[in-house]
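One chain of protein is taken out of this complex; the other chains stay put.
Labels run A and B following the written order; every chain starts at residue 1.
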Amino acid sequence: MGLEEQLPSGVLLTSVEKLAGYARKSSMWPATFGLACCAIEMMATGAGRYDLARFGMEVFRGSPRQADLMIVAGRVSNKMAPVLRQVYDQMPGPKWVIAMGVCASSGGMFNNYAIVQGVDHIVPVDIYLPGCPPRPEMLMDAILTLHEQVQDAKLGANRTRQVGELEQAALQAPATIEMRGLLR
Amino acid sequence: MNVYFPILILGLLAFGFAIFSVTVAGFTGPKRYNRARLDAYECGIQPTPMRIGGGRFPVKYYLTAMSFIIFDIELVFLYPWAVVFDKLGIFGLVAMLLFLFNLIVVYGYEWARGGLEWD
Partner (left out) sequence: MSDDSQVVPVGAVDLGLAPVDTVAVRQGAFGASGSGDTSGFGGLVRPIEMPGASEKPYGGYFDELTEELELALADAGLPAESAIEKVVVDRGELTLYVRREHLLAVAQELRDEPGLRFEVCHSVSGVHYPADTDRELHSVVQLLSMTHRRRIRLEVTCPESDQHIPSLTDVWASADWHERETWDMFGIIFDGHPAMTRILMPDDWPGHPQRKDYPLGGIPVEYKGATIPAPDQRRSYN
């Protein structure tokens, strides 16, 4: 955002953060990116029984220019990858991505020449949602987790400070291959 | 005060809000353009370039539009006649039949000349 990010860090910025977070999370419009079976569960989540409209999200925009959230529901093939990237690029910020299902998170059961092993090879992902397909309740849990993240998101000077801290933490964290031992 | 005055106020407010939203968003929003955002949206594929004048169109669309105008105007005359049909009697019927006869000749001509063929 343009104007809000010039504010100096303090009570005013914190209140603006809270207000902006609330506004962004309560009317987050998803872009339709249902590719395969997970799309059916996404449609079921938007339908009557597991209602997404109560979170302000029943308008699945057809055009990425009017969307905030891209729910990548389904496996992404190598042919679909540049299309996905183009649609992501055409979304205006702020934007978020949920990788719905195991195929979008990590390639799922398809470890072969045709399927991209995880959509985070192409776009930055905020929430990974496992499941094949994830139940509508699981998708709503992922969406609500994202909503909490968005509500707590920082702006302007606070955000730059937070990015610096996260970068330091990531540099010190061990690599996945080095995490051995019993993990319960 | 005129009864319709509040509607005018509402219209002005709506118009003003729309103008306000667009212009203020233009000032306060950040300008983060990338090449994909400046491209036309074509479902994620690279957009095909725009042709001059929109490209050449088959003439059948023009013929369909013309036929539509003619028969639509005919309908516009048929509707009020149908509403007061019972009060007009034989005179109204004969007058309308003469009007329709003219248009049926036109329709027959178009049919025979192949104007209704889509391919």
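Some points to look at:
Just so it is clear, a residue touches a chain if its C-beta (ideal position, glycine included) is under 8 Å from a C-beta of that chain, and two chains touch if they have at least 3 such contacts.
The structure displayed is predicted, hence computed values, not measured ones.
Shown chains touched by the hidden chain across the complete assembly: A. Of the candidate positions A:A114, A:L144 or A:A173, contact with the unshown chain belongs to A:A114. Interface note for the absent chain: among A:S26, A:S63, A:N78 or A:Q162, the touching residue is A:N78. By the touch criterion stated above, the residues of subunit A touching the omitted chain are 78-79, 106, 111-114, 117, 176-181, 183.
Here is the rule we use: only the chains that are shown with their structure count from here on.
Against subunit A, the residues of subunit B that register as touching in their complex are 27-32, 34-37, 39, 41, 43-46. Those residues of subunit A lying in contact with subunit B across their complex are 1-3, 5, 63-65, 82-87, 89-90, 92-93.
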